[in-house]
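A single protein chain has been omitted from the complex, and every remaining protein chain is retained in its original position.
On to chain A.
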């Protein structure tokens, strides 16, 4: 479980995040939404321990994050970042196997191999297991990295997944497929925190939503409470209409930009 208390982060004179508090539980998908520069990625970097908060505290399972060894943390929580720098010609299977490195010394076990297969099959890349990573398309690379992250916490109990814009570069099918994977994990007792841009996807898949604007929390709670016309306007400076979803109990958000009216 992630407990976040009064989290504030400043660099120089700029305050990127101010007084953010929430709790992300296992068995729950928390979507972080907000305009560009609202502090979503900063929040995720604070949660993954990349940067240290100016004030406030992040607790993972009751203990301050900074007091937990990286190696222990790596077996329980995995992070999918926005940018990937890998340029070496690793085969996709080996990239995914790197997610298993925290679990074995020396040679991978049969279980590690099996998990790599399962992770690849989950993201639908089994056929490309032997392909060299740089030859994949952008979306395929993104899915390969997702498979690596899945493999890392595959058998963890109450594991956590931090996903920074996991849908970037994915087609419609794979956007939904990725969020379905996240839902499956949530059913298995995982906690997932994902930065999302598409409010409709957030409404459909998230259990809770945290809406940020200029580093400050605007709203936090279940989708139907957070995604109101007023909140969305405060977060994105855009007018929207909420329609009833034809199949689901969540609202369907339709933007009405000024020019179209």
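Heads up, the rule we're going with is that a residue touches a chain if its C-beta (ideal position, glycine included) is under 8 Å from a C-beta of that chain, and two chains touch if they have at least 3 such contacts; residues count from 1.
Here, contacts and distances are computed from a predicted model.
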| item | value |
| --- | --- |
| Name per UniProt, for the chain absent here [options: "Phosphoribosylformylglycinamidine synthase subunit PurS", "Sodium:proton antiporter", "Iron ABC transporter permease" or "YciI family protein"] | "Iron ABC transporter permease" |
| Selected residue (touches chain absent from view) among A:65, A:203 or A:232 | A:203 |
| Hidden partner chain, residues of chain A it touches | 29, 45, 48-50, 69-75, 78-79, 81, 83-91, 93-95, 97-99, 101-102, 110, 113-118, 121-122, 124, 126, 129-130, 152, 173, 176-177, 180-181, 183-184, 186, 203-207, 223-224, 245-250 |
